[in-house]
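The complex appears here without one of its protein chains, the remainder shown in place.
A, B and C are the chain letters, set down in written order, and residue numbers restart from 1 in every chain.
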Amino acid sequence: MATTSCPECGADITSDDSTVQGEILPCPECGVELEVTALDPLTVAPAPEEEEDWGE
Amino acid sequence: MATTSCPECGADITSDDSTVQGEILPCPECGVELEVTALDPLTVAPAPEEEEDWGE
Amino acid sequence: MLIVKAGGAAGVDLDTVCADLADLAEAGEPWILVHGGSHETNVVAKKLGHPPKFVTSVSGYTSRYTDRTTLEIFEMVYCGKTNKGIVERLQKRGVQALGLSGIDGRLLEGKRKGALRVREGGKTKIIRDDLSGKIDRVNTDLLNLLTGAGYYPVICPPGIAEDGTAINTDGDRAAARIAAALGAATLVILSDVPGLLAKFPDESSLIPRIALADVDDAAERYAEGRMKIKLLGAAEAVRDGVGKVVLADSRIENPVRAALDGGGTTIEA
Partner (left out) sequence: MLIVKAGGAAGVDLDTVCADLADLAEAGEPWILVHGGSHETNVVAKKLGHPPKFVTSVSGYTSRYTDRTTLEIFEMVYCGKTNKGIVERLQKRGVQALGLSGIDGRLLEGKRKGALRVREGGKTKIIRDDLSGKIDRVNTDLLNLLTGAGYYPVICPPGIAEDGTAINTDGDRAAARIAAALGAATLVILSDVPGLLAKFPDESSLIPRIALADVDDAAERYAEGRMKIKLLGAAEAVRDGVGKVVLADSRIENPVRAALDGGGTTIEA
């Protein structure tokens, strides 16, 4: 369990053992989509917009 | 053990268990170099001239 | 100019496709071949202990997760064994074929997907090291230089990003980009199915023709996975000026000629 704060509204963002690198966590307060950019220490950043594309 | 005859002089050419496909057997009579082109039945033919070359 | 895409699926018989293309070349019909190799890539990747991983984008499209090791295995199979095997088959039939990947001479340049949203293990995740991308520029000068000198280009992914990094890209859409960039009259996409089937896998339910305006609707109603990508790539090509796109069967005799003579599913404006 680790916590950090939402870069938009400052609310607490918490991770648990199942949280993985790159996972998208919505902020419980303002609902912005946050990307887990690092697990230890827990670091988040606004998730990028979805570029619709398909690889081979 | 199998035998065939030398295409040059007719002498007996014999193979044993160690003989392998493609092996060069000199004819015991006329000395011509023979290539074992098949083992069963034993078949021989004059061995090609050596083209000197090196692969990668 | 005729562009032909031969798929990478196991069912695609490269010998029949090459024989047909050789006849066309002899009859004075110039063409450019684009090929895949996905089936073989999976086989080799497993043998090399780096089994393929596929990711499904949030909108449901599956694509190969291309980390650096996977990209190099992809290059070995596409640019090495498959590309040179096709050039060899064509050269044996008297065609002056020449193989290129999208990296060579920046033939297929595109943008790397910075971040891809995928569903994995019940979570939504962003992956950033997926070396995949979408082609948006084709070096037509290079293609014209070569075809003008009598060569028959045989092309395969990967493409290349602006910064020179190799990027995995969808072969069908790369063929569509090439066809559009050259203003080709016809793009034939061969694969191991007769075309778009209304009731897959019932081959008698083949849809012979779809107008450009109806493609999105048909894609929703009848197609999944790879066929959906082929259809959307085909529509893109027609919108960008390609005369017609034919989705046809590679498993028959003279598959290219059959497609040109009206077989398979034709998409046109």
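Methods note: a residue touches a chain if its C-beta (ideal position, glycine included) is under 8 Å from a C-beta of that chain, and two chains touch if they have at least 3 such contacts.
Values in this document were obtained by computation on a predicted structure and should not be read as measured data.
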Which displayed chains the hidden chain touches across the whole complex: B, C
Selected from C:84, C:119 or C:137 as touching the chain missing from the view: C:84
Hidden partner chain, touching residue among C:13, C:67 or C:104: C:104
Contact footprint on chain C, counting only the chain that is left out: 44, 47-49, 72, 75-81, 83-85, 87-88, 91-93, 96-101, 103-106, 141-142, 145-146, 149, 151, 158, 160, 163-166
Residues of chain B (touch criterion as defined above) contacting the omitted chain: 20, 22-24, 35, 47-48, 50-56
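Just so we're on the same page, only the chains that are shown with their structure count from here on.
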Length of the line joining the C-alpha centres of chain B and chain C, rounded to whole Å: 52
Between chain B and chain A, distance of the C-alpha-averaged centres to the nearest whole Å: 75
